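Pasting a structure here, questions to come.
The complex appears here without one of its protein chains, the remainder shown in place.
Chain nomenclature is as follows: A and B, assigned in order of appearance, with residue numbering initiated at 1 for each chain independently.
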Amino acid sequence: MVDSQTSQPSNPVIEVRKLRKEFGVLKALDGISFNLERGEFLSVFGPNGAGKTTLIKILSGLTRPSSGTARVAGFEVEGGHPEMRREIGVISHSTALYGDLTPLENLIFFGKMYGLGRLKELALTALEDVGLAPRRHDPVRTFSRGMIQRLSIARAILHDPSILFLDEPFTGLDIQASNVLKENLITLHNKKRTILMTTHDVSCGLEMCDKVALQVMGRFAFFEDVEGINKDKFEEMYFDAVRDKQFAMGIRHS
Amino acid sequence: MNLFISQVSAIVWKDFTIEFKTRELFSAMFIFALLVILIFIFSVNLSVVEASEVGPGILWVAFLFSGTIGLNRSFALEKENGCLMALMLMPADRTAIYFGKLISNFVFLTIMELFILPLFMIFFNIDLLEHLFPLLIVIFLGTLGFCALGTLLSSLASNLKTREIMLPILLYPLLVPIVIAVVRMTGQVLAGEPLSEMMNWIGLTASFDIIYIGVSIMTIDHILEE
Partner (left out) sequence: MMSSDAVEENEEESSILVWMTGLAFLAAIIAIFIYVPTERTEGVVQRIMYFHIPSAWLSFFAFFVVFICSILFLWKKEREWDIYAHASAEIGVIFCSLVLITGPIWARPIWGAWWVWDARLTSTLILWIIYVAYLMLRAQSEAGSMRARYAAVLGIVGFLDIPLIHFSVLWWRAFHPQPKVISSEGIGKGMEIGMLATLGISLCAFTLLYFLLMGVRVRQEKLKDEIDRLKRETLYSS
């Protein structure tokens, strides 16, 4: 699976051109363009309602854009080509696990859906990696939130995707789970996986990434390499954007 | 194509594994169907009304009501932890998800119906064994139609705030042709008429099944989209 990507000629891996998503009057994305090369890690910051989740949903083929194009792993995202879906893994705040099944059964089910071979071994290794092997036969319902999140990470990268989308992955994690996630992200980054993550956590987001974007009202207000970015200055800019947004919301309610 | 079949069977396997562990759905459906039959028995006077006249209607009302419980549960399970979104991220056709859910809904409901039949036979004092084969065909056609449209609409209703209320409101009026057809056919079958006497009803039910499986294949893409 991994080998097939090294021969992937498409460069850049993620290519977004003038992406818009609107329905009637609702504008979630208002013309976003950017490129991401193989192995790059982009952190997208932005206030709630900036359209970050919509961006990820479009890039992972869940939603159709209104106009503009996006190519992921060389495939047009619109319509969600099955081969493209094979290349991506998504981690979001919903865990996407069946509470009544055991971790092993969960991983085997999702593995079957990807058409993976030697599933049992694969699932066991994945469980070892996130430290859940001893509890592989207990129903997921009995797990703590942190354990569920760890399992959710194992599920998302079970098919070894070359591209990862993370939508606010640190929200609601305990320290252990967030460390497991960080470790995993660093490993994946070193293994040259392309990563796009949306987050609120400025220090954590800046620490790991190569590129930084600030998304406000459906647009990238800022898109730079992480080198040379002053953390405090960026934080200030980010909080300004959030405050402006809240200010605008205030008008609506009054 | 092989992947498609293994994906469909993975979904069915998953639904069955969950059901074997919890046994929530089957017991709920079975007891509910039994209750519906009992309530109807109390509401009609069986010493005045002929059991074979009201029996088929009561039987199918029980099937449809408890089937609705199954449908509601079926997609609620997928929505619970955002599993449906994960399914949609898989390299699977949307129709694989539809067929997986359709088959597990259909099998659950059919098994439940097979458990209800002997009780129905005892309560109404109707001999089903004589006409078992044509009866099973009628049950197959009716249950398939119910599940074909029901799976489509429950995938739709699962995204609404009021899904438990909206599913029957959307589903029942559309099911009228099936309900009339299966109740009529069951009555005729129990009266000893051969299936060849009711080809118009069989044709109607079969067209219903085919039309709604076809429509579901064509529209499920638009429902399973964020």
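Following the convention adopted for this analysis, a contact is a pair of C-beta atoms (placed from the backbone, for glycine too) under 8 Å apart; a residue touches a chain by one contact, two chains touch by 3 or more.
All values derive from a computational prediction rather than experimental measurement.
Undergrad: Looking at the whole complex, which of B:32, B:124 or B:201 touches the chain that is not displayed?
TA: The single option touching the absent chain is B:201.
Undergrad: Specify the residue from the set B:44, B:128, B:180 or B:195 that touches the hidden chain.
TA: Going through B:44, B:128, B:180 or B:195 one by one, B:180 is the residue touching the chain not shown.
Undergrad: Just checking the interface: what residues of subunit B touch the absent partner chain?
TA: 149, 152-153, 156, 159-162, 166, 169-170, 173-174, 176-177, 180-181, 184, 200-201, 204, 207-208, 211-212, 215, 219, 222-223, 225
By definition in this document, only the chains that are shown with their structure count from here on.
Undergrad: Provide the C-alpha centroid distance between subunit A and subunit B, rounded to the nearest whole angstrom.
TA: 38
Undergrad: Using the touch definition up top, name the residues of subunit B that touch subunit A in the complex.
TA: 3, 6-7, 10-11, 13-14, 17-18, 21-22, 77, 80-83, 85-93, 225-226
Undergrad: Going by the contact rule set out above, which residues of subunit A touch subunit B in the complex?
TA: 57, 60-64, 82-83, 85-86, 88, 90, 92, 94-101, 105, 109-110, 112-115, 139, 155
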